[in-house]
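Can you keep this structure in mind? I'll have questions shortly.
All protein chains but one are shown in place.
Chain naming follows the written order as A and B, and within any one chain the residues start at number 1.
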Amino acid sequence: MKRIIQMTVNGEPVELAIEPNRTLLQVLREDLELTGTKHGCGLGDCGACTVILDGAPVNSCLVLAVQANGREVLTIEGLEENGDLHPIQKAFVEKGAIQCGFCTSGMILSAKALLDHNPRPSEIDIRTAISGNLCRCTGYQKIVEAIQAASETMAGSGGDAR
Amino acid sequence: MKNKDKPPELQPFFDKNIAGDVVPSIGISMPRIDAYAKVTGRERYAADYYGFDMIWAGVKRAGIPHARLKSVNTQAAENLPGVIAVLTHKNISGSNRQGVIRKDQPVLVDDKVRHCGDAVALVLAEDKETLAKAIKLTSADFEPLPGVFTTETALEENAPLVHEDHPGGNVLLKASLEIGSVQSAKEHCDVLVEACFETPLVEHAYLETEAGWAQLKEDGKLEIVASTQTPFRDRMEVADALGLEPERIRMIAPYAGGAFGGKDGVTVQSLLGLAALHANGRPVKMWWSREESFIAGTKRHAARMYYRLGAKADGSLHSLDTRLYFDTGPYDHLGGVVITLALEHSGGPYRIPNVSFKGWAVYTNNPIGGAFRGFGVAQVTAAMEQMMDMLAEKLAMDPLKLRLKNAVRKGDKNCVGVTLTHSTGLVECLEAVARHPLWTERAAWKSKAGPFKRRGAGIVALMHASGYGPVVPDVANAKVELTAEGKIKVYCGVVDMGQGNAATNLQIAGSILCQNVDRIELILPDTDRTLPSGSASASRCTYTFGNALIGACETLKLRILQRAADLLMVDDCDETALIPGAVRHLPTGREIPLHRLATFMNESERTATQRFRAPTAKEIPPVGNEIRLHGFPHTLFSYGAHLVRVEVNELTGVVDVKRYLSVSDCGKIINPHVYEQQIQGAIAQGIGYALSEEVQVNEGKVLTADLATFIIPAASDVPEIESQPVEIYEPSGPYGLKGVGEIATNGPLPAIANAVADACGVRIFRSPLTPSRVLRALRERLSEGGVH
Partner (left out) sequence: MQLPRFDLKRPSSFHEAVRLLVEYGNAAKISAGGTDLLPRMKYRIAAPATVISLKRIPVSEPFQDSEGNLHVHALVRLSDAASSNLVRTNAPALADAALAVGSEQIRNMGTLGGNVCLEPRCHYYNQSHAYQFMDPCFKRGGNLCYLVPKGNRCWALACSDTVPALIGLRAAAVVQSGDREYTIPVEELFTGDPVRPLCLGETDLITDIVVPAARPRTAVVFRKLSPRGGIDFATVNCAVMLKLSEDREACEDAIIAIGAVSGKPMRAGQAEKNLLGRKIAPDVIHEAAGRTASEIRPSMRCDCSISYLRKCIESLTQAALETAYQRASSGDGVKPD
């Protein structure tokens, strides 16, 4: 039986009638056409579907959409502000942290969650924070460099970012 | 949700704020054009199409490794509401066979099941839930047959045959090469080392599993969007298998979410095509689950390799004989080509006067062996580079000096008898490693290992051929267009599966035509729009297509300048130059905007094409035609030397990779970021290959069918990687470039094995070097030590 849920996706209120067996990932991709969130395994092993749910990164393939009722979801599409890339996105582009790009959305959101809580992470902090996000192309080095660079930019841009 | 049946738009998005007004140059790390769309989630991969009124398609797989198919029972599934069709081989009017060289793989099984992942029926349903139910309800009657699950048993005299109609029995291809006389040479060797190496079956584990989307258009055209490396070849394969005229099929290849060889050839394409033919014009989507990808997708061949290497007392290599057994699973796919490339590289980048190489690609009922970055070279390099260290130890010689002594140089014949006429920078790579502090200061670093830790350093020398070899034309056709609006369109014929060649194409075109990034549009591979340019594989993409693209851009540039000269009424187009958006007459400063110029040119004049065929070896080493057909030999090679430092935990057997250095001769570099990405990513994959990745198979059934049990490296498992280029200009390459896509994958396994041997004095001949194997080897050494 379908249920009505209301959630906030990338700052916009959304109301949907959905079956309880649909995951948040499916609803984002199929109903809301937010295909930036990727499906890599469906089992919580790869992190490609990472979104930020009420401030915390989660695998959206393991969240029932009905459980997002009343909650706030941030996907990769919601990271830009007024058409400007988020500093992490910008750093990923500039540092060459992207190859096939299929892990990128999840990786960036994990990085955002990290920097929101720990603005000046060490390299080990970064590697630990993104260890739930598998990447098969880059060898992670440029991703780590990009997150480091973003942390510097964000810290340098003044305290109000926090 | 409405109106989603528009044809897919494959126009990359970019952010003007970052790089739109930049004119690309060669040799700089300009941001990849695809990065903007990927970093914002806008890029649409094959998996990202959800059309209006879309149908889901899925496959009933055999689940049994070897059996005769008696019947498929579709009735129960067909009766399920929401099921549109359940198709079997009877619905296929073509050859129902796929394959690159030998067409031996059915789209849907007709006579026999040859591995668990074989497709038996294709189900079309309104939604994924119904699809799952219908697949479950579809069943088949099999008569189980005894299977063959190792190359040894497959080669036994009375072994069950995987393909009864194959004249070679279970030997898909036997390749051999003899130069000099190993038999008599052995007597002239002062030292001989011998070993047998085993390397595992490995999954590509791209993040985007096999996916696609197809629709039969009103005009009868079958349009297939797929995550593929080979759209043009796919079109032929699908046409043949389904009995369609190739021109009826349009293949579109968006950016792929990783491929590494696993999408080199048909995955979902024929199935999707068949589904679309039975979907009443509705779009059909297929997206393999991760588990399905593990079970049905191709893998890196598991290999068993016997090596015997002989040398003189001064360290000069004198003879090598090898026997290579590659488990190719039930289908050729590219197994014959893989064993041939393995054979060609089995003696490494060394001068060896006497060689005897033999290789067998063997049919079994295991998962399908196929293309995987490294393509056979990863396996033989693992063997040969460990042999070199074993030889160095026996000779009490520095392993780096041993390699330098035997390293091929330009003008040498390599060990398969090909004269190296192109740039050959192996010595420079080895010398760079020899100078590096990670090598020179290794003794001090090793001595500082903590309690129960042992440290070691290992090196390897690498080579990797690029292109298809002599017979199959290694051709690319580039096309560029000055649009009526005065912009530039680059028609990319080669897929970008993540390696960045699309962005490199933009860099090349922008730099030659002196146009801003935002004035250039890339058209991604599409059999209706771009020109055939071969596969995204074989370390060939930028070398082959780049050469064609340079030619096309130069032609277009000249045409633009000539036309501008005419319009400006100047004599010589040498006096004009392209600038962003316009042509300027340099002596007078007069300009004519490109959009204006374009109005004076008709379409054929605004378009330039260029074909490029990669050079081939002109020597014909003593091999049969069959082997030449499979791509032997090559003429153009990239080279490299790797160094790794590891720390082995004596208590747990865990090998911790501490630092990694790669020095490569891949010619000149167009974009240093893209180059580093290729090297670093390949090394991370190689580290996984060395330490943890192994598809475990029991009687043809995959035990590690997810990313929780098939262990690929995570961020905390990969060390800092330093990637130095040795930029030697290769005259035949675009801007002096050679291939970089694969070579670095081949290094980590032997380098780490050599480092572990250096650390602990044990050599582990079977990889991956899991903690369990390392610990067992350490204990065996201890107990041997106790005996003495």
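As a convention for this text, a residue touches a chain if its C-beta (ideal position, glycine included) is under 8 Å from a C-beta of that chain, and two chains touch if they have at least 3 such contacts.
Remember, predicted model here, so these are calculated numbers, not experimental data.
Among the displayed chains, contact with the absent chain in the complete complex occurs for A, B.
Considering A:Thr8, A:Thr128 or A:Gln148, the position touching the chain not shown turns out to be A:Thr128 (whole complex).
In the complete assembly, the contact with the undisplayed chain comes from B:Ile295, out of B:Ala205, B:Ile295 or B:Ala342. Within the full complex, the residue among B:Met397, B:Met601 or B:Ile711 touching the omitted chain is B:Ile711. The set of subunit A residues touching the chain not shown comprises 1, 3, 19-23, 42-45, 47, 50, 53, 56-59, 61-64, 66-67, 110, 113, 127-129, 131-133.
Residues of subunit B that touch the chain left out of view are 61, 63-64, 116-117, 128-129, 131-132, 135-136, 289-292, 295-296, 651-654, 692, 696, 698, 701-706, 708-709, 711, 713-717, 770-772, 775-776, 779.
Operating definition for what follows: only the chains that are shown with their structure count from here on.
Centres computed as Cα averages put subunit A at a distance of 29 Å from subunit B.
Against subunit B, the residues of subunit A that register as touching in their complex are 21, 29-31, 33-43, 45-46, 48, 75-77, 79-80, 83-85, 89-90, 92-96, 98-105, 108, 124, 126-128, 130-144.
Interface residues of subunit B facing subunit A in the complex, by the touch rule stated above, are 1, 15, 17-18, 29, 31-32, 34-45, 47-48, 50, 129, 204-209, 255-260, 287, 289-290, 497-500, 673-674, 676-677, 680-685, 706-708, 712-716, 718, 720-721.
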